[in-house]
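Read through the structure below, which is laid out as structure tokens, and then see the notes.
Of the protein chains in this complex, one is absent; all others appear in place.
Chains here go by letter, A and B, matching the order in which they are written, and residues are numbered from 1 within each.
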Amino acid sequence: MTDTSNSTVVDLEQLRATIADVLELSLDELTDDARFVEDLGVDSLIGLELQITLEVQYGVRLTEADLRRATSLHSAHRLLTALLTETDLPAPERL
Amino acid sequence: MTQVLITGAGAVCCLGTGVPAIWQALRAAPAGRPQWAPDPGARMQLPLIHLAPVAPGPEGRATRFALAAAREAVADAGLTADQLAGAAVVVGTGGGDADHWERPLNPGRPYAPAFTVASTVASALGAHGAATCVSNACAAGGFGLGIAADLIQAGEAELVVVGGAEAYSRVALGCFNRLGAVDPYACRPFHRERAGTVFGEGAAVLVLESADHARRRGAVRHYATLAGSGWSCDAHHLTAPAPDGTQIQRAMSEALAEAGVPASAVGCVVPHGTGTPQGDLVESQALGAVFGDRLARLPVYSLKALIGHTAGAAGALGALAAALILDRRTVPPNPALGADQDPACAVHLAQGDCVPLTGRHVMVNAFAFGGNNVSLLLAGREAEGLVA
Partner (left out) sequence: MSAVDLVVTGIGVVSPWGCEPAKLRLDGEPATGAEESWFDLTAELGARGYKYVPSAARYLLAATRRALADAGPVLSGVPEARRGLALGTNSGIASVIDAMDETVTGSGADLLSPARAPYFSINTLAGRVAMEHGVKGWNLTLTSPRTAGMEALLAGDRAVRAGRSDLLLAGSAEAPLPVHTPGHDRSEAGAAVLVLEPHAAAVARGATGYGSCRTVAFFLPPSEAASPAAGRTVTAAVTRLLGEPSALPPVIRLVTDPSPVGTALAARLGQSGSRLDVVPAGAGTLQPVLHVAHGLARPGTVHLVVTASPDGACAMTLLRPHHLPDQKRDSV
């Protein structure tokens, strides 16, 4: 498993600020583990907005499977880190 | 209640220009084949559209569709200039003359609002009643017809030239692409692999008049009556239908109630059915709630499979199809779907041949962004005891 705590590829606080901006949340509210849909009320349109924002900002392409796994700041951070370090792990282990 | 007769009809869509040509094409039921928009500015993955034929002219494209359909409709009704002077005009259009808003912009053109479709039609006809442009997106034409019938019921007008018109809009298509709402193959309502809609261009215009007015001027025929409309709003989400379908069910029930007939009087439904996964499912379930077990054998005429989703014109083209079905007592075949029909959409889509209409009423649905829902109920002549 990728150890994201050592990763500097994706700065967690920068990602928090980006996602909080898209979701109209304060930095405090966007905790590492708050779930986008269940806890923060993100609907399909805002979900798409988050996708395109992350794709543009990090230069990645996110699949639907990626998005289903990126359910919180924490998991989104792990996903982006994995994508940007081009970890060649099979998809289920990529997180 | 004043009887509201449909005494004239005109239309244009990808199947052709004019009601006779369109009816002939409907009977042949070719599966809809969209084309790539001939627009170098359409930088999107699926710039698919059913283009309709239109004469060149200085007006915007949607206005030219509306003018063609309106001129055909008033000629069909046999209206004179004097009679038209008293007419009101109502046109539904989601985007208006989008070509005037979108690039290439012409800085030399003086400012004109985008929604002059109804007023340009009124000018061309010399109509002095109110000229109202309705822009409830994909339900605009349906709401236009509802408003027109209410105008007559309220005594504000005796004669209304009403319809819907929609032209290609790069921005609308781009947004549907961005929202993942365009099917990569075709408009495939109720198909198990449907993946969104495909827009189509066109217009349909009907002449509505009170039975008194029609009698006084000696109107020679009418296709059907517009017997009721039901309006509702999901107030749920900007783009997605409310999953429970409560409000679209209410629109259908209120259209029946206004016409004063039970659901069992309906012999055919022209659904909204656009090919979006959720929309078709919710509508199928709501139809089940209204029509019960009879849904399994109630003919549903899936017009958009032939002409695409004509947005602000869709409710009007649906009403035109309903009026022709009642006039000819025939439901044209749906394009072949066979085993590809989504079992979760338990509607009866007759295929292969035309089938005789058995009921006396036809229902038309039009739903839209913003959860704007309208159902129309048209009645055949025999429902009036006036078999022609």
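We take it that a residue touches a chain if its C-beta (ideal position, glycine included) is under 8 Å from a C-beta of that chain, and two chains touch if they have at least 3 such contacts.
All values reported here derive from a predicted model rather than from experimental measurement.
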Displayed chains in contact with the omitted chain are A, B
Touching the absent chain when the full complex is considered, from B:A31, B:V220 or B:A235 | B:A235
Touching the hidden chain, out of B:Q83, B:N136 or B:S302, is B:N136
Touch with the omitted chain, as defined above, among B:I22, B:A122 or B:A313 | B:A122
Which of these, B:P20, B:P38, B:P113 or B:P184, touches the one chain of the complex that we don't see?
-> B:P113
For subunit B, which residues touch the unseen chain?
-> 41-45, 85, 88-89, 93-96, 98, 101-103, 105, 107, 109-116, 118-120, 122-123, 126-137, 140, 143, 147, 150-151, 153-156, 169-175, 177-179, 231-239, 247, 250, 368-372
Had the left-out chain been drawn, it would touch subunit A at residues 24-25, 45-46, 48-49, 51-52, 56
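As a working rule, only the chains that are shown with their structure count from here on.
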Subunit B residues within the subunit A interface of the complex = 178-180, 237-240
Within the complex, which stretch of subunit A touches subunit B?
-> 43-45, 48
